[in-house]
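Sharing a structure with you now.
Shown here: the complex without one of its protein chains, the others still in place.
And now, chain A:
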Amino acid sequence: MSASSAFNDEKGGSSSVGEPEYGHDPASGGIFSSDYKRHDDLKEMLDSNKDSLKLEAMKRIVAMIARGKNASDLFPAVVKNVACKNIEVKKLVYVYLVRYAEEQQDLALLSISTFQRGLKDPNQLIRASALRVLSSIRVTIIVPIMMLAIKEAASDMSPYVRKTAAHAIPKLYSLDPEQKDQLIEVIEKLLADKTTLVAGSVVMAFEEVCPERIDLIHKNYRKLCNLLIDVEEWGQVVIINMLTRYARTQFLNPNINESLLEEGGSGDKTFYGSDEDEDEDEEEKEKKAEVAAMAKRKPYVMDPDHRLLLRNTKPLLQSRNAAVVMAVAQLYFHLAPKAEVGVIAKALVRLLRSHSEVQYVVLQNVATMSIKRRGMFEPYLKSFYIRSTDPTQIKVLKLEVLTNLANETNISTILREFQTYIKSMDKDFVAATIQAIGRCATNISEVRDTCLNGLVQLLSNRDELVVAESVVVIKKLLQMQPEKHSDIIKHMAKLTDNIQVPMARASILWLIGEYCEHVPKIAPDVLRKMAKSFTNEEDIVKLQIINLAAKLYLTNSKQTKLLTQYVLNLAKYDQNYDIRDRARFIRQLIVPTEKSGALSKYAKKLFLALKPAPVLESPFKDRDHFQLGSLSHLLNAKAGGYQELPDWPEAAPDPSVRNVEVPEWTKCSSREKRKEKKVEKPFYTDSEGESGPTESADSESDSATGSESSSGSEESGSGSESEESKEASESEEEEEEEEEEEKKKKKKDLKKPVQESESEQSSEEEERKHQRKSKPRKSESESESDEDEESESESSQSESEDSESEAEVKKKKKPAESKPPPKPVKKESKKEKKEMSLLDLDDFEPAPSPQVTPVNTFLSNSLVTDLEGLSLSDSVLSPATIAPSSTLKSYELLHRITGEGLSVEYCFSRQPFSPDANMVAVQMQFTNNASSDTKNLHIEDVKLQSGMRVKEFPEIELLPAGETATAVMGIDFCDSTQAANFQLCTHTRKFFVSIQPPVGELMRPVFLTENEFKKEQGQLMGMNEITEKLTLDVKCRNEHTIVQRVTTAANLSRVPCGSDKECRFAGRTVTSGSLVLVTVATKEEGAAQLTVNCEKMVIGTMLVKDILQALTQ
């Protein structure tokens, strides 16, 4: 700061010359006064009771900050006002705090409690802004508080607060990178958020914190694609860029096949291409031949997810936001099949009408694209014509594009344009134009002579710069066919008298030296003139004079021997050591002496070797290895934090990872697939923290391959056939699912290149036939890649989107139906687990903590049901017989690692809490995993929402190492799902923890008779009644399971009921004792209706969600 303030003073001094100081500026009314004494009255104003005075003071202070003046000495006075009632004052104080907190860390801590209070405010704007400021204060001490606040806000009801939480993640990360793992958990949770408001921000956080964790995207990929169009513009940019990278790792190159068709195109290119182009094409052809051969074996079918991305981003080309358009353009450039890339050209050309800065960036990108995909921009050639009003940098870029677009059909128009540009007054631009002409001439041999003539004409231009630039370009052109142009060389030799620009003189001298055999008479004369003026020349010219002398000495020593000696002697005493060195070197090399070494024999070879013609190529060549539209691309250098765009994978990774439902392991039959699954293994183990599913998957696929091998291993076709027939029999299933199947089949096709091509083809044909027969829909989805069908398929897409959730539900049922009962029981239960953990991240889930460990409970749950099912116990079994302890879900309060050996789990014991009936009993289990004893376990510093109360558990005095202890505490949650925050203290450490109850635990069971129930229900109609239709999970269609599941989800008791179609439950909320009545009425085929009657509507709605979830899965 001191440096910058010094700078300010300096600046202020200099500005007073041209600009009045703000202090004297009547408009600013003394706000900018830099007089330090006035800070005293600011302090006074801040201390006063009047809000208006405070506001005035804060406004002045903010103006000082804006001006870059140091206002840090006011910190104590300002921070006092952080809790000011006036919202504008408060906001300005926030501004001040964020600016200076880093410098005054100790004082800044004073304000923290205000923000913590703000985090609990009922007004979501205040919650959000408290979190914003809290996370913007860069003070390392508060990292744990920030972490806690972020975690909490990530499960806030308000999407706006969740968005703010997403914004806070990168802030915390930059403050303390060690929090990365915890932050990734939060990111994972927020990625699953379904609101568009959050999507952009969380992807942004993902990109900043863990861009390498591409596996987090799998499950959210389709959701992101579908939400994209509704996300705000800035979020769209970030998401699209991220998805581009994602797609590059997950899908196959769509242009593999098209290289076949392209062959014709590239033949074209060689026709007008120059020599070096041809060389390249040769190589390319070889490569392509290879690729094509590969492609023949393996027909490319675009992954539907790949198509989804392309389809959903396309409309965004119409966005008003240039950054969005550019993002989509680069996505298409990097990901789309060649035939479809063209659509972006129009949109990019449109951007050229925007502000010049936008033009600048877009043109850079167009320049890169136009090298690879010239055809794309050819129709828009005229849009790149240069206007005299364009800034020079735009002109030069347009010139670049025009040059890239030039081919033998449009070259005449382009040259005509260039012709007018040469007359421009902007000399830099003229120079660039001349170079562009040179490049056209090298690339297009037909116009080489025309261009050369034109350039020679320019040699008589009055402007020296034009002449000089022309000379340089002509030199390069002449190198291609020197023998044809000796008259031009002669002409240029004459120019040495007039041209003064060193580069041009050097070029001419080099030319004469190089081709001195073509101009044998003139060359010595030029050397003579140059020798005369040698001492006055620039260094590069001197070097070329020596060069010329050496070459002439070698070819025509009779005439030039003495001149050469003379020049070398002059050079020997030159001031520049380069020139002295060169002279010495050349003398040794060319002048034969008795001592001269072996080298002098080769002097001629050294000097007069045939030099390859220079390649005039675009500076934008090969820039496309940077992701287009990125800063790195623009600068052609890797910027910090740039993520490489990966190459396409050889074989596509398993697409099923993007399925949101449980992957159907049973379907994978081929060995290769299995291998891939194995590769995927770490992903599951990583993110789910359990190895169950993968194990079962392995065993499953093992058995599958076993069965296949028994049916005959050479017929892979038969396998798929049988699958088809199965599919056909299930024809009443959702279309969506069939598409899913189809995807898998297509994938299988891809995976079979190892098989004999014959059988492969036949099976494919069969499949085709089958597809055509079985559903007309299929043909459409197959032709999806056709652009024309776009709109049609789009509508079908949206349809299927709607039905998606439904389809998902159904799909989950499927495995259960098709499986034989005894063996898969265990497996199913595991699957169950997985689903739950996915859906746990649902929007309205109260989300206790990310480390919910549903494993035990669900396993036991389903085991219980299964066992009961086996024992055929009658359905009148009362809920009480299910031991509550077995269904209790335990939550983690403190993890072993964060707790430094102490781990704490808690569960809602559902026992009445004896000291206070209005409290929910929370049973805590302390385990000391550390090697030393833990003492004095107790609770401190309880932070609660108003009205909430806590009854602490008695202090545990000693917890020896390796021991476990339990304690019960009571919390009055006031019938809300707000978390209770407190510190768990040991004799050495304090840990911030929080307990958040699921809504089902906020009630206790009451016993009602059927009549009482009906009476009470009658009083809770209208607003207090919430009804929801649902389809019951397959395993949950008997009454007993329903009862069991509902009571697991909520602490309710069963109400006896005459009808077996209805299950009724009743309870009262713990604090206020409001009745909660739940009715589940079952109908045919698993349809059911859930009714909740409760005076507290919030509780009612949340309860409906929870029970719904419990019953449908």
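Going forward, a residue touches a chain if its C-beta (ideal position, glycine included) is under 8 Å from a C-beta of that chain, and two chains touch if they have at least 3 such contacts; residues count from 1.
Please note the rule applied: contacts and distances are computed from a predicted model.
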Fill in the blank from the handout: Looking only at "Cytochrome c oxidase subunit 2", "AP-3 complex subunit mu-2", "AP-3 complex subunit delta-1" or "AP-1 complex subunit gamma", the name UniProt gives the absent chain is "AP-3 complex subunit mu-2"
Exercise for the section: Kindly state which of the options A:K91, A:R580 or A:K935 is in contact with the chain not pictured. Expected result: A:K91
Handout entry: Sole contact to the chain not displayed, among A:G375, A:P391, A:P502 or A:G901
Key = A:P391
Problem - Sole residue of A:Q104, A:Q182, A:S383 or A:S890 that reaches the chain not shown, by the stated touch rule - result: A:S383
Handout entry: Listed residues A:R138, A:R580 or A:K935, member touching the removed chain
Key = A:R138
Exercise for the section: Quickly run down the residues of chain A that touch the omitted chain. Expected result: 1, 3-4, 7-8, 11, 15, 18-19, 22, 25, 27-28, 31-32, 51-52, 55, 59, 62-63, 65-68, 86-88, 91-92, 94-95, 99, 102, 123-125, 128, 132, 135-136, 138, 158-160, 164, 167-168, 170-171, 174, 196-197, 201, 204, 229-230, 232-234, 237, 241, 315, 318-323, 325-327, 346-347, 349-350, 353, 355-358, 360-362, 379, 382-383, 385, 387-389, 391-393, 412, 415-416, 419-420, 423, 425, 450-451, 453-454, 457, 462, 629-632, 634-635, 637, 639-643, 791, 794, 798
